[in-house]
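A single structure is presented below for examination.
In this view, the complex is presented without one of its protein chains, the others remaining in place.
Our next item is chain A:
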């Protein structure tokens, strides 16, 4: 069986910043409330850029860092719940803009777990021999689907994109991964799409906004973040002591604090940047991974756990050696 390595990463967030103070001027909330409940201080927000624009910038950086010919990329997988179109996919838009002419391109939807799904699909395809490399991207413009009158959700989300280039290798890289779902709890976190309307049927069209049962999602997230970390370690015959850093999906600082307490780990074992970006769904893990690598928080040879959870419901984790 071939091994798969993460060769390079890249990330991008729009320049425009939305801070808690500004949010307090549009909905009944405060910096204190948002900070203590979520850990978020500010988030980046699209100034007109769509998901493919953010994905393009992140992917461009990953390709540049990998120092490869764009024509040699064999697969492009974009994880997103906020694509520009139903079709063409964000991945196909990237293909055109980055000249990835020989790649098979498609999007996947696994909400906030999307990057782990993309990584699992890409790694499995490479291990199976279908491709020898893949560009994977998590990209979102969630602020398109936020109800700016709902103070419970509009404070949570931000826009951004992160990318990674994976390649078949002799060296060990992605050591272990798993993904899982529970569709029976899908209604806890929802963004409606288009209802059926045709000459024979007319249906109610709900607004395409994020709806979330905060308490139940919090409960799900805290349970699954802990069990997923434990599962991916167990599958790898490793323990927490072997791990240099955990990069969790950045949904809420309180979920990460809960996990640290449950696993009896210091909080600095977790990479945390939610204060700067909010919840960027599928983009949060690759943005954090890129940042951790570029800041030297993660070094070559380090073992890192990536763990995600979100709408679907979906979750997953990966154990990687950089």
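The criterion applied here is as follows: a contact is a pair of C-beta atoms (placed from the backbone, for glycine too) under 8 Å apart; a residue touches a chain by one contact, two chains touch by 3 or more; residues count from 1.
FYI, contacts and distances are computed from a predicted model.
Participant: UniProt names the one chain left off this complex as which of "DNA polymerase V", "Polysulfide reductase", "Peptide/nickel transport system permease protein" or "Acyl carrier protein"?
Facilitator: Record says "Acyl carrier protein".
Participant: Out of A:16, A:37, A:127 or A:294, which touches the unshown chain?
Facilitator: A:37
Participant: In the full complex, which of A:254, A:269 or A:303 touches the chain missing from this view?
Facilitator: Residue touching the absent chain, from the options given: A:254.
Participant: In the complete assembly, which of A:2, A:219, A:234 or A:295 touches the absent chain?
Facilitator: Considering the complete complex, A:219 is the one touching the chain left out.
Participant: Considering the whole complex, not just the chains shown, which residues of chain A touch the missing one?
Facilitator: Within chain A, the residues that touch the unshown chain are 36-37, 214-216, 218-219, 222-223, 252, 254, 258, 261.
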